[in-house]
Every structure is written in C-alpha cells, then in structure tokens.
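To start, the structure under review is shown below, and the notes come after it.
A single protein chain has been omitted; all remaining protein chains appear in their positions.
Chain nomenclature is as follows: A, B, C and D, assigned in order of appearance, with residue numbering initiated at 1 for each chain independently.
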Amino acid sequence: MSKHDPKLLLQSAPLLRQGMTTPAAMRDVWIALLPASLAALWYFGLAALLVLLTSIAGAVLTEWLFTPRERRAITLHDNSAALTGLLLGLTLPPALPLWMAFLGGMASIGLGKIIWGGLGSNIFNPALVGRAFLLATFPNAMTTWTAQSGPADFLTLHASNLALPFMQAPTVGAGTDAMTTATPLNLMKFEHQGTDLGALLLGNTSGSLGETSALLLILGGIYLFLRRGLDWRIPLGILGSAALFSAALFLIEGDKYPTPLFSLLSGGMLLGAIFMATDPVTSPVTPKGAWLFAIGVGLLVVLIRVFGGFPEGMMYAILLMNAATPLIDRYTQPRAFGRKRATK
Amino acid sequence: MSSRSPTPPQEPTPSRLVGSLAVAGFLSGLIIIGIYVATLDTITENKARELREAVFRVLPEVTQMQKLQYDGERVVLKENGKDDENTLYAGYDDKGNLAGYALASDGPGFQDTIRVLFGYQPANNKVVGMWVLESRETPGLGDKIYKDAAFVTNFDNLSTEPPIVTVKRGTRSRANEVDAITGATISSKAVVRIINQGVEKWHQRLPLPGNEPQLKSEGRT
Amino acid sequence: MATLSNKMNAYDEMLKGIWRDNPVFVQVLGMCPMLAVTNSAVNAIAMGLATFFVLVSSSFLVSGMKAIIPKQVRISIYVIIIATFVTVADYTLLALFPAVHKELGAFIPLIVANCMILGRQEAFASKHSVKFAVMDAVGMAGGFLLAMFALGSVREILGEGKLFGISLFGENFEPWVIMILPPGGFITLGLLLLLFNWVGERRKQFLAQVAAVD
Amino acid sequence: MGLLFSLRRSFAHGVHPEHHKEQTADLPIQRVPFCSRYVMPLGQHIGAPARPVVEVGQRVQRGQLIGEPGAFVSTALHSPVTGTVRDIGPHRYIDGNFRPAIEIEADPYATQQLPRPTPIDWRSLDIEQFIAQVQHAGIVGMGGAAFPSHVKYAIPEGQQIDDLLVNGAECEPYLTNDHRLMMERPEAVIHGTEIVRQKLGAKRATIGVEKNKPESIAALKAQIGERPIEVVALEVKYPQGAEKMLIKAVYGIEVPAGELPRDVGVAVNNVGTIVAIADYFDSGMPLIERIVTVSGPGVAEPANLIVPLGTPIREVLRFCGGLKESTREVIMGGPMMGTPIADLDAPILKGSSGILAFTAKETGRPPEYPCIRCGRCLEACPYFLNPSRLAKLGRARMFEEMKEQFHVMDCVECGACTFACPSNIPIVQLIRTAKDNLRQRKG
Partner (left out) sequence: MDDLIWIFISALLVNNFVLAYFLGLCPFLGVSGKLETSFRLGLATTFVLIITAICSWFLNTYVLTHAPYLRLISFIVVIASTVQFIEMAIKKLSPALFQSLGIFLPLITTNCAILGLAIFATNRGYGFWEGLIFALGAGAGFTLAMVLMAGMREETGINEVPALVRGTAFNLIIAGILSMAFMGFAGLFSST
C-alpha cells in the first residue's frame, strides 16, 4: 500500500520566486539606454549607428567564440554581452575607425569577462576594460572628437570610420582638422572655458556617442531606479561627492576650476555614474560598501579631471574602484542580526 | 640526482668562512676594476660625444664648448668631474665668441620625469634650442615632444620675457608662445614649464654681458 | 659521477630549459626583465644575451669551484660572483653599445636580482660537473632568451608595426601603443602563457589519444 | 526613527511574496471524517523520539498515551483514534524514508467520541508541574518547527520572562490555519495566553498578527477585556513569523546571535500551540489533532481542516476533492520553508500546518544564471547575512570560511534570498548543504 509517488517532484522550498530575472534586468538596462542611444543617432548620424553596431558585434562574437558550446545558449540569452558592447559603443568617439570599435568589443569581453570566468565573475567593468584598452592602444583615434553632424546630414560618414583594419584613419590634415572640435571637458581643462549648461543638458556638444545628453541619461537612470535596476546609492554617492569636491575647488579658485554643475553634467560623469559604476557585478554588494565605492569614484574623477593628465577621469575612477571592490566588500559586511558589529 | 659529498660533513672554522668570503670579494673586486679600467676610456668618450651632440643641437652655429659650474656665487670653469644640478655648458662659435649656454632642467611630465637641455642666450632673453635628454612620455602622443620636429623647432627662437606659454596648435602669434602638440597638451606644457623653471633658476646666476667666461683652451671641441 | 653522466644526457639537460622547464613559461622566473625591457625585439635580445652571459659564466664558475666554497656562505659567494659578472656585462654594454645601454638603463644591474640565475646556481650548478652545469645554463638562458624574444617581437610588431626597427606593414599601420606600455607587457605575457598552456594541453590530449589508439 | 518604528512595526529586510491567502481565508474550519488507518511516527518533533508504551494488537482509546517522552527534549504521543495497534516498526515518513512509527487501525464501530472533559486546575500547578503537564500533553510548536513547547518554559535559574509573545503572524503564503483559529476561537487564544503568561510569571502578553488579517485582530481585541494582553498589528512581510524577527518587530529588540528569546526576557509561542494548551487544560485531551490548511493551485477544493494526527495525507487530499492532474509537487508546511512530500501515504504530523499542492507553473525552475551580485538577497536576508557570498563559498565548498566569516550558522533557512534571486540560484539549498556539512564535521 505504501508506495513512493513517482509523479511528485521533490524540489526543496522556497517554491515561490519574485518576478525579476537576470535577463529581464539586462533588458531594463537596454531600455534605459535607448533614449541616449537614439540621441547619438540624432546628433552623430549613421556613423554612430555603425560604431555602436560594430562594438556590439565584436562583443557578441567574442562571447560566442570563447564560451563552451554547452553554455552558449545560456550566456547569449542573458543579453549581457550585447549590453557590454552597447555600453562600450556609447563611450566611443563618433569618428572612430570601425575596426577599432570591433576590437574594443572583443577586448571588453575577452579581457573583461571571459578570462575571469564569464558573467558575474569579473572584477572590472567589461565595457570600461574595453575602452581603457582602446584608449591606451589608440590614443589618437580615441581622442579625436568630431562636431555633430545633426539630423540633416544623417547619412554622412566620416572617412576615418571606414579605415581599413589595422590601418590609420586615412586623412590627417587640414580637412579633418577642420572637423574636429574639443569636448566641453577639453575646453575646460586646456582653455579654462566653460560650456553652456543648456547644451550639456540637451547634448548638442561634442563628445563620445552616449555621453552628451545629460537629460536623457538622467531619464534612463530614473527608469532604471523605478525598475530597481540600479543601486541608487552609487549614482547619488558619485554625483554628491564629485559635486562637493568640485564645489570646494570652485570656491577656492573659481576662474580656474569648473563649477560643480558643469562637473556633473559634462563628459562621461552621468553615463558612468548611472550605467557603468552601477554594474552590480563590479560594484560592492553591501550598502555601506556601495557608498564607499561611490564616494571613491566621485573623488577620483574630480582628482583626475582637475589635477591629472586626462580631461576625463570617469573611466579610470570606476576601474580603480572596481579593483578595490573586493576589499570594500570584505570590510563592509553588514552587521549580522544579533551580532555586536560587522566582522570582516 | 644529488651528489653526495665524499668527505664527512665538517664544520669549517669561522675564520675560514670569513676568509673565503674575503677571497671572493677580493677576486671580484679585481675583475670589476679590470673591466672598469678597460672600458673607462670608451665610456668617457661616448658620454662626451653624446653631450657634445646635445649641446650642439640646442645652440646654433656652435663648434666648441666647455663645461662650467656655478659654485654658489659665480660661474667658474670645470674641467671634469661629475655633473650635478649646478653644471652648465657654454658654447662658442668658430671665433671663440660665446654663442649661448646649454642648460639642463627637469621636472614631472605626463608619465615620469622629463629632462631637457635647452640653449639660452641671456643677453636677449632667448631660448634658441631644446633637446629632450630623458623622458618616458606616451609613445605616439607625448613622445612627440622630441619626435615631432615642428614642436622642437618652436624653441629655436623663443622669447622668455614674459615667460613662455603654450597655445593651441596653429594659433602661435607672439614671440613667447609655443604651439602645443594636439592630444599631448600635458607633455607640451610640461616641457615649457621645465624650461621656464630652468630660465628662472639660471637667469640670475649667469654672468652679465662682458663677463662671459672665455674659451679656455683653443681647439678644444 | 661517471655513472651519473651515463644516465644524463647533456643535450637533454640543455633542451629541457628551452621547452619543458622553460624558466619563463613554466617556472615563471625572471619576470622583471621579462616585462620591463621587452618593448622591442632588440632590447629583448640584448637583455637576453646579457642574462645569458651572466648565467653561463656564473654556472661555470660555481660548478668549477663547488669543492672549495664553504656551504655556510655559499649564497653570499654566489651573489658576489653573479654581481661581478653583471658589472662586467654592464660596463661592456656601456662601452660598446651605449644606445642599447641607455634603453635598458637600470635593468642591467637588476639582472643580479633575477631569481632564475641564483636559483640555477643553488639548484643545479653547485651539484653538477662543469659540463652539465654549463649545458644546463645554456639551456635555461636559451629558454629565457627565446621567451624574451617572443614577447619582445610580439610587442614590437603590434606596438610599432616593426620588427628590429624594420617597418612591416607600411606607413599607414596604426600602432597599438598599449603594447609598449606596461599594461601591454602584462597582458601580452599573460596571453602568451595562456597560449603556452593551451598548446601543452592540446599536446597532452593528442599524446593520450595516440596512446589510446596503440 | 522612533515614530517611524511605531507606525510601521516590522523587522528590517525581508521579502513580500504574494500571499495567496484568499483561497482559504474565508473558509471555516471543518472536521475531516475518520479513516481506517493512522500512523504516528515516534519522532515528529525536534529532539529525542518517543518510546512506545503499547504493544501490537493492543486496543487503544482516542487520546490514550501510546508513547512516552524519550528524554527531556521530547514529548508524549497519544492515539488519535480508538482502535487497535497494528504495527510498531518502520513506516514511510514524508521524505519517503522509513522511520519508526506506531500504526493504529481505527475501530470502524467505535463512536470516536471524546470522553467527558476533565479540566485540569492549572492555577494550582507550580511551574515544574506545569512543564510536566505540557510535556505529557505532547504539545509542540504548531507553527511548523515542532519544537517541544515545555522546553521553552524551563527557564534557567536567574532568568525572568517579562513578556509572552504569541505568534499569530502567519507570514507563509497560502496558510490560513492560524488565521481561522484566531477568528473562530479568539477566546481560546486569549485563555491559553493567560494560562501560559501566568505560569511563566510574565507581566504582559502580546499577540502579534500581520495586518492582512484584520478579522483576527478585531476578534482577538474583542476578547481581551481587562487582561494585560495587547494585540499588535504588524506589517505584512516574510519572514515575520520567525521567532527573532517577531521579537524585533514587536519590541524592537535584537536577540543576540546564538542566544534564545528567553535571554532577552521573552517567550514566544505560536497561536496554535497556545490553543492546544488551553484545550488541554480545559478538557484534559492531549494533542491528537490539529488544524491544517489544504490549498495551492493543485488542490481541487481548498479547505481549512481539523485533522487527526497520523491521517494519511492522501485521505486529507481526497476529502478536498483530490489533486488536480496538473499537480507536480506537494509540500508540507508553507511554500517558503515547507518540506516536499515524497509519499502521499505519509501521515499528518504535529507540525503540519499546511498541505499545499503546486503545478508546473510554480515548480518549473527557470534556467540558472550566474550571480551578478545584484544584492537583492542581501536586502532580503532578515539576518543581515551575505547570501550571495555564502552561495559562492558553498559552491566552492569553503564551509569553514562560511561559518567563521559569514556566520552561516545564524541562517534560519527562511528562503527569502532564494525567493529574491533574479538568477534563480538555489542559495538556501547551498546554505543547507553547508550547514549539514559543518554539523557533521562537528559531530
């Protein structure tokens, strides 16, 4: 009479799950990046589209190549490789040769992710690893900024976009020099010249594809926040500490240093604070750790921008704090319930 | 694999230990002194030639030079000995007239310390040439401070009164302005700053016109 | 000793340093010069040759004098011997190739601190006959030189589009600047090691397959 | 902060699963008819198993002692029916394994009527006698953990219980047995609370009920009268019913790790337990039946039932119209912490608060993704542990580190982390494995 019931599963509790899944979380980031990506197309035309697509292609192809066959279905399904490619693409200058964008996508995934054991195991933000690699490898191409073409010349392409693989952008002369412009950060660093805040908000300045429009980035951030897709402490901590630091500098010597508002709206500050630093894999998992991390990023950005050699320091600030994340996590373990204080 | 020692292990006396160390040290010293003596002439010659080339590069129309030293009060002749921060070189033309001084100066660059040698004519507050002795600036960008001829020639005739400034490439208009290298503004500025510091340091020390040190030995190049 | 040399083949001793026990790829020794001066093939070879000279001469001397070196102070004496040869190499390079010496700079004296050299004295030269010690040193230093050259040429080819200063891809080649910078050194060596591991793994698999077929 | 706290009484962290209580919340408690065969496992509570005191073939009365406590941390066992002992030996337990049990065949001709109530004068008992009575009555924690209740009342020298906390939180989804009990028998709840409060010498008693049971709260409040009892409405949050979380929610006190509620002067009892005690002292009838919620999408007619202990689960489900075709898994207890049932012929136990049947929709495990350290599990964990780290260390089998640095032994396995994980990582399962390993190493 006593028989084992073969039809019954024996999965252990809990059987209930909340609705969010990892691929869905990644999709949310895609949606949040949509306005900024569309703005890139609006401002920079077809070139932007091509750069974004090639960097995504480089990332996805590398992911596919180096993932063991049996895990491909899962890793490609989680949307993360393509997201890395898109994030990288948004940090690139519009006139970048496409082969470099492709290589950057490969470096992002190869050096930033696969080597470490795939999604979730990496210490550094893969997109920024790709960008740091490109910036160190092709410093000239990566700091050549072109003026916006605007929607009227949507189809215009930069000759440099189509450079042959491993070759330089074809023309370096008066023709291209006329097209290149300085980003707001360049103007600030080297000429101590501010940029109209309205332009910074809307995004009709030069810069990397996804960083120009502060307004649309904030919009994406709000969407992500509402979807619980980001740890609000990180953007808040970064922007807050950066604003305080630059406000202090501005008060000391106003004609030399930028206003805090300029600091927050210019360059990759918002793109980094909202979309890069908040990458959960590479930021601390504990709330206290998130604050420390964010403050560290904020201070480092201003330090590098103001006292360092680069006009923009967001990428380096995030990478450096990524490196410190294991330590931060270790020393900010939450105080376990009923225990005196946090132990390491 | 290990070969066993044929003799039973025996504790050598301390004096033997010290003795063998001393012998080793002595022999090593002999070898080192030997190679030092053997190569000294070539090395000295190499260094002198290198220095001469550098000095001739930064001072136009110079054919002879001599080493000087600031001793705290004035500039005196220094025949040989180690170079230090108070060493400078005077360059002379065919006729033995002073053409200018070659001054070394260093300071932080984009990556590491940059050391430059620049030709200076105190009489008309002019830098007449610049040569980078040492730098680890970024290849392809910062290294243009010595690889980019257009940048180097900026310093061929540059007024130091008021101090030199860098301007955006192509906008050079005044006598004290230097065209920065596109994409390597920091390195360009570093070179200018290093030269300004050098000028500031040396301007007061150099002898007044008329008191210039004479070329001591004729024919010495 | 006679029986020992029958078992050991001097050429095997030499060859093992080049692949199986390669000091860089397998034993991970001498990393500092390996990374610091491999930004061009010429520098890499110059450094490799200087190391070669120091290692082979030290091994020769140490194995020749092993009977008279007291055990208690052997390390100090090895260091003195090595430092002497390094000084010799330093001055020779300075006299004959001042341009190369300028590039290598402080890293020539640092050959003294290359753990591979002291390691070979302690682990091999002090226990074997002169012939084997020299063969071993030649193998190890050869392996080191080879690794240096591999890294140096990869970095120079990608970093400048040249090999031994000769342009390979024409004027328009876009150099990969990172390759001549420190991160490029780390990453390239890491990837080379990865390749080395992978080849080793494939070889093992292949051999296993062959064995299975037999 | 204080104001905020008084407005929203709860603990920090935790999760909000959909509570699914609507299926049974309005169904009055029904009695299940007797069936023919009952199995009473000797060990159905934490602690030592009971020792049988009957023999095969012996006739037993309903409520008769059939097993005596095997140790102090152990309780008595009573026959749920009038009938004959058929077997004393291994029987299927809910996990599918065989465990020692007493099988009783019900006498089909017996009325199964309870004897006339013989109230016990609890007021005259001293604390030791009270403890012995509770142990004799076979009463255990009815919330699911089945910890012998009398053990909680044995307060060491020098300690004093100031507060009796009655746990009516019922935070597990689907379950409504405590809710119906509080609604239908509030007087028994209050009465039992008074008995235990007075016996423990506590000054006050508090009944904590989650806000999603307003009828219960109202019913209880109506019965309090002048007694020093307070009913507290708590925020709806899982795991509110975990002992230490409830204490935190009600008093704002954290019970130090490794210590018991009594160390902060509180004793916690489930409402079911409290009612069982009240019933025992009113009627002399020990624990032989309990209220079970039968629910879940796989059950045809969900219900709240009074079920004699030892009733085969199959019989209970049959009373509820049987399982639907789509049922894939049956759970004893709640969906968050319950135990999967391997064999439907296994019996209802003292700790069986619910029998829940689930379909493919709930049991289908979506593919597992790598941990992206999103931190949702940290925000879920009521014990402020780091589940993501624990799961990773668990995979790497670094158990010592889990214990020393990340306090894995503090985990109560509430499952909130696994519930919250968007990557579908079986976190609590990995933690259980680690804890088992650590316990075995110690043992």
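In this section, contacts are C-beta pairs under 8 Å (C-beta built on N, C-alpha and C of every residue); 3 or more make two chains touch, one makes a residue touch a chain.
Model, not experiment: these values are computed from the prediction.
Engineer: What are the shown chains in contact with the chain that isn't displayed?
Structural biologist: A, B, C, D
Engineer: Which residue, A:Leu49, A:Leu76 or A:Ile115, contacts the hidden chain when the whole complex is considered?
Structural biologist: A:Ile115
Engineer: Counting contacts across the full complex, list the positions on subunit B that touch the omitted chain.
Structural biologist: Per the touch rule, subunit B residues meeting the hidden chain are 28-29, 32-33, 35-36, 82, 84-85, 107-113, 138, 186, 189-190.
Engineer: By the contact criterion defined above, which parts of subunit C meet the unshown chain? Give residue numbers in ascending order.
Structural biologist: 28, 31-32, 34-36, 76, 79-80, 83-84, 86-87, 90-91, 105-106, 109-110, 112-115, 118, 178, 181-187, 189-191, 193-194, 197-198, 201
Engineer: If the missing chain were put back, which residues of subunit D would it touch?
Structural biologist: Output for subunit D: 392-393, 395-396, 398.
The rule is simple: only the chains that are shown with their structure count from here on.
Engineer: Can you list every chain in contact with both subunit A and subunit C?
Structural biologist: Joint contacts, listed by label: B.
Engineer: Suppose chain centres are the mean of their C-alpha atoms. Which chain sits farthest from subunit C?
Structural biologist: Centroid comparison gives D as the farthest chain from subunit C.
Engineer: Round to the nearest whole Å and give the separation of the Cα centres of subunit A and subunit B.
Structural biologist: 44
Engineer: Could you grab the centroid distance between subunit B and subunit D? Build each centroid from C-alpha atoms only and quote it in angstrom.
Structural biologist: Between these chains, centre-to-centre, one finds 85 Å.
Engineer: Which positions in subunit B touch two or more other chains at once?
Structural biologist: As it turns out, subunit B has residues touching two or more other chains at 138, 140-141.
Engineer: Among the residues of subunit C, which are close enough to touch at least two other chains?
Structural biologist: Within subunit C, residues 177, 181 contact more than one other chain.
Engineer: Per the contact definition, I'd like the list of subunit B residues that touch subunit C in the complex.
Structural biologist: Interface residues on subunit B, with respect to subunit C: 1-3, 12, 16-17, 20-21, 24-25, 27-28, 31-32, 35-36, 38-39, 42-43, 46-47, 50, 138-141.
Engineer: Using the touch definition up top, name the residues of subunit A that touch subunit D in the complex.
Structural biologist: 1-5, 7-18, 20-25, 74, 77-78, 118-121, 231, 280-281, 283, 285-287, 329, 333-340, 343-344
Engineer: Residues of subunit A touching subunit B in their complex?
Structural biologist: 139-140, 143-144, 189-191, 309
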